[in-house]
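Only one protein chain is missing; all other protein chains are in place.
Let's turn to chain A:
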């Protein structure tokens, strides 16, 4: 009898989701799916609102990455205004975006994934959590908290509050930076960088233990999409779009973000509220691509800061040649980006022009359509608005970082389940690996699905007719 295993909710991710594994008569995997089961509908209820409300409204998509939405949304509004924002305004926005990446990556690595990495996928689930990590390696746990605090403090210093700051506005930022605030942020950075380097060094000693997981956690040959600088280096705020394939060939380059629609199509499936973006030239569902730290590092030659460039070179050596294909190495890439983020924040803060008081361009809307693209912690984030003569939103589309990875996540689940799940003798450690491959992507499902509410983790086993024959919840 064939069966379906359902994992619900998937734990230690942001938001709520379910995984189903369909097993055949012989207990072998036939299909695997990642479901977002709840709906929020920001694209619909924002219609009719003034475009200037969009940064505040869309930021409410998420309590984890509101800054990312604020940045992309304000960039879309800049486009509507048809203005170039003052250079210092842009630099200040960059600092906030990088601080968001630092704190978000810290949460992902230290709190969500470290229980698996430190305690093992097969360890007792009752203690395979942050408390288990605290017992085994309290310094690592304290470092994670401190690093997150540093990122959050920079956001709060700039924006006035940690969550949903309103300092970034269409045309720039609302207030220039004071010398006192600059000094207070600069004071935090040496400690942050020390923690980041220490953690990176520690992870390098740990990574060789995960050869088996690295060989099975999402090793599909996909494309990689990200922003890069015009020179092809790491970029999180602006730049141009690049698409690279698994062999390292650049398929698209120097694509203005406003032309994302030429690269990306969006499909829907009836089993999930998350959209299924795909690379248009290859069609659906063949056009699978990944975004986020792994894709960003695969797509660039250099980060542009000293220590991150050393780490990037080591990252590229994880494989003999070509882009790093295993999604397991998202963890590694996140640590490289934390280092980069802190180094770059320091560089931007030390720029004498950062105290310039001209930080905002003022204009009314001068276009009917605006597109803003930035790199969120989890990948490329796109806000696309259309407005009428009164500046009211008539249509909007949000292409969320986690959504880009949807096809890849589904494929990764299949790969891990094929490697580890024996339908004739299901063990918790097998299922935890299925969850863990999702954690590699650090999905933010509140953003991607616009999900609302709470679901527990469950794994369902279904027969060939789709009937639930067994269910494991926690």
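Here, contacts are C-beta pairs under 8 Å (C-beta built on N, C-alpha and C of every residue); 3 or more make two chains touch, one makes a residue touch a chain; residues count from 1.
We take it that contacts and distances are computed from a predicted model.
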item	value
Complex member absent from the view - protein name from UniProt, among "Hydrogenase maturation protease", "Dihydroorotase", "Aldehyde dehydrogenase family protein" or "ABC transporter permease"	"Hydrogenase maturation protease"
Among A:46, A:77, A:96 or A:141, residue touching the chain not depicted	A:141
Absent-chain contact - pick from A:7, A:46, A:85 or A:107	A:107
Missing-chain contacts mapped onto chain A	9, 11-14, 60, 63-64, 107, 111-112, 129-131, 134-135, 138, 141-142, 144-146, 148-149, 152, 162-164, 454, 456-457
